[in-house]
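In what follows, a structure is listed as structure tokens, so that the remarks can point back to it.
And then chain A:
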Amino acid sequence: MIQLVIGQLLNGAIVGALYGIVALGITLTFGITGIVNFALGAFMMLGAYFTWYGYEMMRLPYPVAVIGAVVLVGLFGLFADRGLFRFTRNNLVNGLLVSIGLISIIEASVLLIWTSTPKDLTYVLPGSLRIGGILLPKIKLAVFAVLLLVIGATYLALTRTWVGRAAFAYSQNPEAAALMGVKTDRLQTVVTVYSTALGGLGGALYASLYSLEPTLGAYYVLKAVESAILAGIGNTIGALVGGIIIGITEGIGSVFLPTAFRDGYGMVFLVLILLFKPSGLLGSK
Partner candidate 1 sequence: MTRIIPIVAFASAVVAPLLIRSDSTFAIITFGFLLAALAVSFNLIFGFTGQLSFFHAAAFGVAAYMTAILVSDYGWSFWAAIVPALLAVGLLALAVGAICFRFKLREFYFAVVTMAFSEMIRLVVVNWNSVTNGTLGMTVTAQPTLWLPTGSISLTGARTWYYVALLILVATYIICHRVLASWIGRCFAAIRLNEQLGETLGVNIFMYKLLSFVLGSTLAGLTGCFYGFYTGFIEPQYLSITQSLDIVAMVLLGGVNSLFGPVIGGMLLTALPHAINLTAELRIILYGAILIFVIIVMPSGIFGLFSRPRHAV
Partner candidate 2 sequence: MLFEARGLTKRFGGLTAVSDVTFDIGEGEIVGIFGPNGSGKTTTLSLIAGMLAPTSGELLWNGQRIVGRRPFEIAGMGIIKTFQNPQLFPELTVLDHMCIASHLGFKRALGMNRVKTLFWPYAGRAVERGAEKKMDEMLALCRLTEVSEEKAAALSYGAEKMLGVAMAMMCDPKLLLLDEPASGLGQEEIVNLETVLRDLRAHGVTLCIIDHKVSFLGRLADRSIALAHGVVIAQGSTRDVLANPDVVEAYLGRKHA
């Protein structure tokens, strides 16, 4: 029983961290470009599929496939930003509609090229570690570690580096930031591309754990938006925390409650938050 609960906790934490990394992208994009980019889920899915293709089809070593996927997704993000999102800055409704249009295109394209047959990666890191009597799969630990590392590094970058602080300053007061020499247009593109890359990384890591379907992005992005809103859009570490909270609650919850309505719980939760505390539970913005 302990094994089951700890196992579910770890699963929940990983899933939560995946929500969290996409939620981080959502939060960053919102703070700097003023829209909620639902397409990040689709980019996550692209990251997963590119990794699968590199690892399974091209026989590249897993880390190489991951890096390649992240770079490719980042490029896609660059095109999306310069071609589309550039025109919807600070317009939440248009941003919503454009990102949903983009999702349709990306999902349908993947469906066309690779069909809906689930794809799996052959074992990336087989074996488990025995810690205190509990069996923990190595790959899950590795993925969790990487996710934490990247999110932590992002947080450090935001608070310590010049770029990060410029981004933060901009999200608080765009005009002042511009006056102080922050190249806002470039900043927005950089943040969008970085968020896309984060999503892509999430997808690449997801690929090592679960089977892939073109619709995985939609599921994750909804959860990611929930996490971001839960934490308060604008709160970067909060996004991670929010994601993990949701992930673990779902994991434990699915042990005891019917899975069919699992998504429904998240929805109800989201609606309640938006109604009563739109600034999020940990909200600042």
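Behind the choice of candidates: all candidates are chains of the complex that A comes from, given by their letters.
Methods note: a contact is a pair of C-beta atoms (placed from the backbone, for glycine too) under 8 Å apart; a residue touches a chain by one contact, two chains touch by 3 or more; residues count from 1.
All values reported here derive from a predicted model rather than from experimental measurement.
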| item | value |
| --- | --- |
| Candidate from this complex that touches chain A, chosen among 1 or 2 | 1 |
| Footprint of candidate 1 on chain A - complex, ascending | 36, 84, 87-88, 92-94, 96-98, 100-105, 107-109, 111-112, 225, 260-261, 263-264, 267-268, 270-271, 274-276, 278 |
